[in-house]
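And now, subunit A:
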Amino acid sequence: MRSKIATLLSITSLCCSIMISSQVYAGDTIKIGSFLAVTGGASFLGDPELKTLQMYIDKLNKEGGVLGKKIELVHYDTGGNPKKAVNFIKRLVKKDRVDVIIGGSTSGTTLAVAPLVKKFKIPMISLAGSIKIVEPTQKWLFKVPHTDRMAAAKVFADMQKRGFTKVALISGSGGFDKSGRTQSLALASKYNIQIVADESYGNKDTDMTAQLTKIRASDAQAILNFGFGKAPAIVTKNIKQLGIKLPIYQSHGVASKKYIELSGDAANGVRLPAAAIVVANELADNDIQKKVTMAYKTQYEAKYDQVSSFGAHAYDALMITLKAIKQAKGVDKKALRTAIERTQNYVGAGGIFNMSADDHMGLKEDSFKLLEIVDGRWQIVN
Partner candidate 1 sequence: MSDYILQFLISGITVGSIYALVGLGFTIIYNASDVVNFAQGEFVMIGAMSAVSFSIAGIPLIIAIIMAMMVTVLVGFALNQFAIKPAKGASVVTTIIITIGASIFLRGAALLIWGKDFYSLPAFSGEQPIHIAGATILPQNLWVMGISVLLVSAVLWFFKYTLLGKAILACSCNHTAAQMVGINVGKMMLLSYGLSAMLGALAGVLIVPITFSSYDAGIMLGLKGFSAAILGGIGNPIGAIVGGLLLGILESLGAGFISSGYKDAIAFAIILFVLFVRPSGLLGHEHQERV
Partner candidate 2 sequence: MSSSLLKISNLSSSYGPVNVLNKLSIEVHAGELVALVGANGAGKTTLLRCISGVQKITSGHIYFSDKEISHLSTDQIVSCGISQSPEGRQVFAPLSVADNLLLGAYSLRKKTLKTKEQQTHAIENIYQLFPILKEKQAHSAGTLSGGQQQMLAIGRALMAQPSLLLLDEPSMGLAPLLVKEIFSIIKKLNEQGTTVLLVEQNAKMALSIANRAYVIETGQVTLSGNADELLGNKAIQRAYLGHSL
């Protein structure tokens, strides 16, 4: 009996050692690591992000690579799980020995690996929204998407312009939603806005009328929904169902065609802040971002379906990285980090980036466009 156990255990350990493969040290490629939420609840972020990275890296390699070296993408799918993200960062650094990291898709996965990034001293550009990622600034950590605070500010500014002072807030239970809610609550008073209702829902909930009924009974003049995925579409439909006539604001979390498609007619009149890429077609020809957004859009849509602002973040992150590599003339991590930090006047799909030692994002508030959905199409509000 006992010896049987012993035999089994030794077999187990044997299996373990077989799995431990020898590690390859490659000097003639540049290794970019990434960990994205390609499956799971945040897959609408990770999926276009990964596609974008793969597409452009393939393209670059065909064109001869960077500094004469091929680029290799090492990617792992976190499914949005921070525990997995931590594992993958270690795997990227220790096993795959990547030079720079792009990811993760969500704030949760990014924040989870932040201590490790600091420890491993490897530059990383996050594709997640939370302001906590860059505030306070961490030496090795950058991000490209607009923050939730910028979104809240953009929305509140518009509300103020329209004379709203009482606003109902409804948000999901995920990291993006909660963080957006926190920022909104903190910012409101600055715009003379009072939050008169503060409701939440589960991201997999199928009905939010109970929460919205309460909002209907409040004296709110507008509704702001911070959320992503399918829930904001349900909220939009539920608002219409309840006959609530208040103006609806959404966050940049729903800046995709899918939202309009799911919400149908109910989406008309909804306003939200979004990156220029979402309305690339509508941009004025003299808009500084017109060229870059149209180029990305054409590229992406030639190969995949509808473009989204999330894939654009990956595009920006990749371009900033490549520029920095060229500038640093290699992949020395310290030099690379400094080069990223010195990104100036990079016109990207998400806006114009001007990074510095205490701004690891480099976007200004005006890089958000305020959009309104009119007849199922985006329109820029001026």
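What we mean here is this: a residue touches a chain if its C-beta (ideal position, glycine included) is under 8 Å from a C-beta of that chain, and two chains touch if they have at least 3 such contacts; residues count from 1.
Quick note on selection: all candidates are chains of the complex that A comes from, given by their letters.
Nothing here was measured: the structure is a model prediction, and the numbers come from that model.
**Student:** Pick from 1 or 2: which one touches subunit A in this complex?
**Tutor:** 1
**Student:** In their shared complex, at which residues does subunit A touch candidate 1?
**Tutor:** By the definition above, subunit A touches candidate 1 via 38-41, 43-44, 47, 173, 199-202, 204, 206-207, 209-211, 213-214, 217, 229-230, 233-234, 237, 240-243, 258, 261-262, 264-266.
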